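This structure is in structure tokens; I'll ask about it shortly.
Missing here: one protein chain of the complex. Every other protein chain is in place.
In this document, chain identifiers A, B and C correspond to the written order of the chains, with residue numbering beginning at 1 in each.
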Amino acid sequence: MKVGFIGLGNMGGAMAARLLAAGHELTVYNRSADKTRPLVALGARLATRVAEACHGDAVITMLANDEALERTAFDQGGLIASCERGLTHISMSTISISLSARIAAAHAEAGQAFIAAPVFGRPEAAAAGKLFIIAAGERARVDACETLFSVLGQKTFYLGTEPTAANVVKLSGNFLIASVLESLGEAMALTAKAGVDQRAFLDVLTSTLFNAPVYKTYGSMIVEQRFEPAGFAATFGLKDIRLALAVGDHLNVPLPLASLLRDRFLALLAQGGESLDWSAISRLSFTDAGQGHAPP
Amino acid sequence: MKVGFIGLGNMGGAMAARLLAAGHELTVYNRSADKTRPLVALGARLATRVAEACHGDAVITMLANDEALERTAFDQGGLIASCERGLTHISMSTISISLSARIAAAHAEAGQAFIAAPVFGRPEAAAAGKLFIIAAGERARVDACETLFSVLGQKTFYLGTEPTAANVVKLSGNFLIASVLESLGEAMALTAKAGVDQRAFLDVLTSTLFNAPVYKTYGSMIVEQRFEPAGFAATFGLKDIRLALAVGDHLNVPLPLASLLRDRFLALLAQGGESLDWSAISRLSFTDAGQGHAPP
Amino acid sequence: MKVGFIGLGNMGGAMAARLLAAGHELTVYNRSADKTRPLVALGARLATRVAEACHGDAVITMLANDEALERTAFDQGGLIASCERGLTHISMSTISISLSARIAAAHAEAGQAFIAAPVFGRPEAAAAGKLFIIAAGERARVDACETLFSVLGQKTFYLGTEPTAANVVKLSGNFLIASVLESLGEAMALTAKAGVDQRAFLDVLTSTLFNAPVYKTYGSMIVEQRFEPAGFAATFGLKDIRLALAVGDHLNVPLPLASLLRDRFLALLAQGGESLDWSAISRLSFTDAGQGHAPP
Partner (left out) sequence: MKVGFIGLGNMGGAMAARLLAAGHELTVYNRSADKTRPLVALGARLATRVAEACHGDAVITMLANDEALERTAFDQGGLIASCERGLTHISMSTISISLSARIAAAHAEAGQAFIAAPVFGRPEAAAAGKLFIIAAGERARVDACETLFSVLGQKTFYLGTEPTAANVVKLSGNFLIASVLESLGEAMALTAKAGVDQRAFLDVLTSTLFNAPVYKTYGSMIVEQRFEPAGFAATFGLKDIRLALAVGDHLNVPLPLASLLRDRFLALLAQGGESLDWSAISRLSFTDAGQGHAPP
């Protein structure tokens, strides 16, 4: 397919490289041009303005946050102004449902197609085509994009015609991961102070009821207190918890555990931990218990 | 082995039956005698007093709570007074670390052996010999009991020489499960009110990062709002969270998520849900969001 | 003084009437014109556009929320575009510090004067000139406005040259009041379920350590479960807690009690209580305890 790709960070860069390798025709755009070079070397065409990436079958956006996507979508010469009819804008970033809804409405008004397709997975998963893709929007459009999704991910989940549904699921998934981080932090602070060997405890958990990637990956990081380099930085964790709370705020859904997580991330950032992996919130349970020092 | 077995509830009854079937010589005791009948029919010897079960190689206790075990251990004619030297008391109930420590000390003073070996698993797992056994105490004693453990469980984890370590791990495990219940409750209340299909959401979770028994089992119960019959009743859930908080209280470890869970269980009980499965705390996220009615 | 007055709700209307009665020359503006009539009848001049109220010595804004003030300030023909040099914009609404900062900056750039002067007090206090005024901005400007403040309030507090300081203090004050509501709700649910007479309990509190208006006023409302008509509606309570949390979010200050309050207000709104007095969050402690029904 002929695809524009906007946003070439750790995730976007790896995804774009896979699409190129699979034979898709890519035009790439990134605000800071240096990120485009490796992809151009792999055969991508370079766009120097957003509008130049808005031709062909689809344009994928994979940007860091709402602000970046809002600018890219609504600025003069942005996506809404530039997308050809027939082209599908595939929004793969983790963003707010309010922005997702606004972009969906703007595209609809302009007669353009839009689907939301945020992903679960870290940069290594992106590079290996092992992402999980949560897609929502008009069914035929989502199906038509499966050619791309199958290169990027190991499985695509279809969440219905309302694009925001995919965004809510993505935010809820990240909330659930952060909940695991908090619960592991508390459990480990408790068992550690009680004199239990931390590796033995983690082994019990991951060999029994908690035999899932999220407990294994993060459990090891917590036991080893290895929060650098960040796979997913605390600032992003806070951003996503904020977005989940914003959904609750909008719909009148109290989320006490998400509120606790928000306070944890704020404390971590206040103590200088913004660039640590988000699993570093677990350290706060230790420092609250008078054990060890606050990160970093 | 020649084993006394005290406490024949849903868990204990199933465990005793397996030991009998495996050829062990059992003497069974239960406060209400009717629970002993099926086991006597299977070949167990009946003890009419605790003391009569305190002979042989080991005596296993599998009682509902601290109060029951405290009575069994310290009353006149109880375990401490009656255990033969050489016999090992294997405490498999989920109890407080303070009681575990008191019993350990009393046995030690009386020159008797004691190990703690609480388990993870529901009655069906007990019946199938699929429990996970968390054992702590003198290594040689634990090893000597593996003949029994291998009949009851699929794996034994050794947590060191301090019996209370096993109890802390068990309580922390139950805290972690309850944390999953709360996080799923909030995530599902949020996504449901946002219009996301609940089964599709659960499918995303359990196919990706949360591919673990605890998310699958409880996720289905929450989606179907199927909280009866209780696999593990809310009253037991509250008991275990209280015991985890008591450890934190003793060691000065703040546990904000456990505190939230305690309040959830109290609310569930206040609203008449004591006999529902403990996963019913998830309903409170829905009722707080004005969705549906409080259980039951 | 010659004063423009924008925003004639329950608070603004009462304040404008006092200024008129004290002999100040008022030009009044309100989006829905019917609110202006009683004031015109008292001698105010009617402005049909914001710009017409931007002449003289000062213009006071007393609007419901950020959105209303943002429009009034930044829209074409709004305050920033229309204020005469020399005139002081006195912002008396409870607003976010980010908006306060933006307006301050815009006025500064336009060479206009701006002070923030939010108030404590309900409409009755406004009508009686008994408000407390929290003022911040250039000292000479604040002093020059004391002629107006002394008509509206019983005391003016000067919080320094940074206008946002006044807004933070106002938001923190409302957070402290809401904290009292939550603490009273929990204490009364506890004592009520324990069989303690609620009036006797409140009498103890307000005769001893809690001998302050906030405990007396709200304590009575809670004992009598009298949440209508609302003196200050739950929706406004939620708005102000959100604004306080937003300050914490901006400055990395975790606020666990404010987080709890946010969840309480969301639950109250989810259950249909948006028009009840904000003290109705106290009822949630009762319903969580299985006592009585959720409001309304």
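Side notes on the structure shown:
The rule we apply is simple: a contact is a pair of C-beta atoms (placed from the backbone, for glycine too) under 8 Å apart; a residue touches a chain by one contact, two chains touch by 3 or more.
These figures come from a predicted structure and were not determined experimentally.
Remark: the omitted chain is touched by one listed residue; of C:179, C:220 or C:275 this is C:179. The chain that is not drawn here is touched, among residues C:103, C:134 or C:270, by C:134. Within the complete assembly, residues 256, 263, 266-267, 270-272, 288-291 of subunit A touch the chain that is not shown. Seen across the whole complex, the unshown chain contacts subunit B at 242, 248-249, 252-256, 259-260, 262-264, 266-267, 269-270. With the whole complex as reference, residues 97, 120, 132, 134, 155, 157-160, 162, 164-165, 168-169, 172-173, 175-177, 179-180, 182-184, 186-187, 189-191, 193-197, 200-201, 203-205, 207-215, 244, 247-248, 251-258, 260, 285, 288-290 of subunit C touch the missing chain.
To be clear about the criterion, only the chains that are shown with their structure count from here on.
Most remote from subunit C, judged by the distance between CA-atom centroids, is B. As for how the two copies subunit A and subunit B face one another, over half of their interface residue numbers coincide.
One inter-chain figure worth recording: subunit B and subunit C are separated by 52 Å, centre to centre, where each centre is the mean of the chain's CA atoms. Centres computed as Cα averages put subunit A at a distance of 38 Å from subunit B.
Shown for subunit B are the residues that touch two or more other chains, namely 256, 288-290.
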